[in-house]
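Of the protein chains in this complex, one is absent; all others appear in place.
Let's turn to chain A:
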Amino acid sequence: MYSTGTESLLKQAREIQDEELQKFYGRISKLLNTNRDFGNETIDSLQRLNLIVSATKYAKTLPSDLKKKLQMLLVSKAHPEQIQVLFSSVLRESLPLSIQDLSAGLAEDVKSSSYVAAVVLSQVACKDDVAPVCLHMLKCMEARQTDGQICKHTLPILTKLISYSPEILTEDQVNLVSRKLVDWLRYASIQQGATMSSGSFFSGPRTRQPVPVTEVDGAVAGDFFTVLCVGRSFGEDQWMNMYAFSMIRKWLLTYDTEGTSGGESAHLSPIQIMLSQVQDDRSEVDSSVVSMVSATSSSSRLLPPKERLREKAFEYCHRLIEQSDRKAIKRTDTELQKACIVEAVTIMDIICKEDPSYVYRAFPSVKALYGRISAELAYARVLIPIAQFYLNHSEMAAVDSEVVFRQLFSRFPSELFNEPALAYELVQFCRANIAVLKDGVSLYRQSFPNLFKFLAWNSPALISDYMELLPSLMSPNTAVEILHSLLDLPCLAATLDLQLRSATYQASERVLWDHGSKIASALEVFRQPSYRGLFLYILRPEAGSGDTIDRLNMLHEVLSEMAASPRVMQCAQVVPVLLHVFFNNVTEFADQKLTNQLTLVLLERSSLLYNINQFKIELFRVFSTHIRALCKLHPSLIVDQCRELLDFAGSTANIYSKEELYTNVVWLIGEYLSVAHDPRCSVELITSFFESLEAVLFEISQVRQSASPPSYPPHVLTTLMTTLAKLASRSQDLIPRLSLSLSKLCTFARSKPVLACYSEEDAEEIITRAHELTNLLKLPSVAQFVLAPPALGESARWHRDTNTSLPRAMRTITELLHKQSNFLPG
């Protein structure tokens, strides 16, 4: 594996001195000049040169004579392949560019032209650069009959060219290639390619009887040649068949556009079909083994090239789907069958989009395919293009697609959540069809608990996708449950881990539990029937099935040992991000009722969270941000949720366990508990909040020498003081009580335990705040103005900022008051 030796070799190559390098160039030039057969020394030197030119990100410039020599040798005939590869690689990686010289030299040799093209393509910087290569490739294609040989890579090169510059081909050239593609796709020989059999010494080379190619299961090929046909060797046309199928999707996507000349291919008249069955039989198919595809093939002889290609590509895909039913002898061919189904269904989808009349021909085949493979989990990934096909065309064909989506959203995420490629493809499918799924497939939104399984298992890879998907999963009906599910995401990760382990290790194999007794005990619990309901809730496939929030603590306890596992921690890290996405979107449709529910969830869940390092602290920060936003949107939720808020703000324990959220809730009470926001805000309500908070303030600021120093930050105190002052200004009977409390606070702030843990500035801040508020409350009408809640819709920034709003207003007032100090008793 990667060793220090490799590193130091790389270092040498990178740090080679110019003088030495020039000498090396000279030596190689000499070797290339004198040596006609390129021995080991030349190869060795070229390999070193290749390393030197590719080792750094800065380009090396070859001496022009060396560059010319390399170019010349690359395009001329009859060098061993290794030499060509090395020339090509060195030229690709170095300067000056060879593109002008090489484009002209492409023609010389078929075998090397792919390596030459590789250099040219890597140096292309503008669309004009590719024209000569393109022309050369087209010429190759046309001239094939006379020459008898074609560069195997003509099609891959052409594909690369058209993806760089689709307009490079003229209409005629597109037609030419289309015709060629039809030939290669549909009319490749079904006999095995000629093998070089030299025969025995006496008999000389003998010609063998043609042997037909076989299907992947060993049976004689039932119809025209495809990539799923097997032979001992392949002829050129069969190789081209393979290259043609490999690029046909790209070709159709680029050039198979609507509005081309001619009629619709799938709508041939019966006479045309009859005619064509006679005419179109160019393939050398033995009539006894004709499969359904050729037998039902509609004619296309009369069609313009593009439509004809569409027809033939369709037939090819149809045949592939048929062939994929065969049981392959080789395992690699089974894998190829799957890849072929994906490609075939995707191509059919493209064709049906361009010409909807194909839908009726395609559906029976796709439907039968679905019926065949839907039960097999090994074919899960293949189902995604099928689902896409259903999504695009089932309506037109009046086919029910419900069952396909049920398979996709119910079974796969539950059973295959740990398959990274399936997860990726399914998520990309959702992303690509977000609008249709959201409104057209009810199961999609319903299945969010299942879809979250992919995310929980593989959060770092999928987080950016889920940030896009989450809004599409949200609706007024599911919002609350989604919020719970997001908060439970790390639990889900832990549970999935248990589920997988539980399936892997049977009870008798306890010895094998490599993670020690900790996970073993969690596994034990996972299997206990009494916990079954709880785990089933976390693993539920669809929304709305059960709610065990009151037993969540129990689950957290059981899973506590897994909180430190890397997978759970990775998952916990994405939760805050998703919560931001959730709340930023929920405000778009949340009414008063939903806002109330969400606020309640935040308050409840603040003490019901999985205990993971930093997770809670991060979440309280997110909760604080969004509970503020919710209140701003619907200020009357303070009155609606007064009981819960009272409980929350009245509990001293919350200061210690969730300080940030607590401070924010207290601030919200001061800000929004006012008749200005809700006429139900009675004096009694204000008083009960006041008393509750006053009790908290009293409790945490008791001066006892024996008491331990306060373990909360000073801004908790100042926020409490300010909120109390705000409430007192709205119910002025409370002012004397508060003044008394504030004066006690000054004593508290000067006490030893406080000075021991707060800085002098902090203590000073508390005292100043107490003085300012006391002074302010001496003028109740001024206090009422200063401490009034912001008017709705007001946008002044300081009103939103806890740290600046009040002091700023107060400084202004204080200045005013100081100027007329006779108003103040002192």
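In this text, contacts are C-beta pairs under 8 Å (C-beta built on N, C-alpha and C of every residue); 3 or more make two chains touch, one makes a residue touch a chain; residues count from 1.
The rule we apply is simple: contacts and distances are computed from a predicted model.
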Requested in this report: Using the UniProt record as the reference, specify the protein name of the hidden chain from among "TATA box-binding protein-like 1", "Protein YIPF", "AP-5 complex subunit sigma-1" or "Par-6 family cell polarity regulator alpha".
Outcome: "AP-5 complex subunit sigma-1"
Query raised in the report: Looking at the whole complex, which of A:32, A:74, A:102 or A:117 touches the chain that is not displayed?
Result: A:117
Requested in this report: Based on the whole complex, identify which of A:183, A:333, A:644 or A:691 touches the chain you can't see.
Outcome: A:333
Query raised in the report: Which residue among A:21, A:85, A:443 or A:536 touches the omitted chain?
Result: A:85
Query raised in the report: What chain A residues would touch the chain not displayed?
Result: 1-3, 5-7, 9-11, 13, 46-48, 50-51, 54-55, 57-59, 80-82, 85-86, 88-89, 95-97, 114-115, 117-118, 121-125, 129-130, 152-153, 155-157, 159-160, 163-164, 166-167, 174, 216, 227-234, 239, 242-243, 245-247, 249-250, 253-255, 257, 330, 332-333, 335-336, 338-340, 342-343, 346, 353, 381-382, 420-421, 424-425, 428, 432, 458, 460-461, 464-465, 515, 565-567, 570
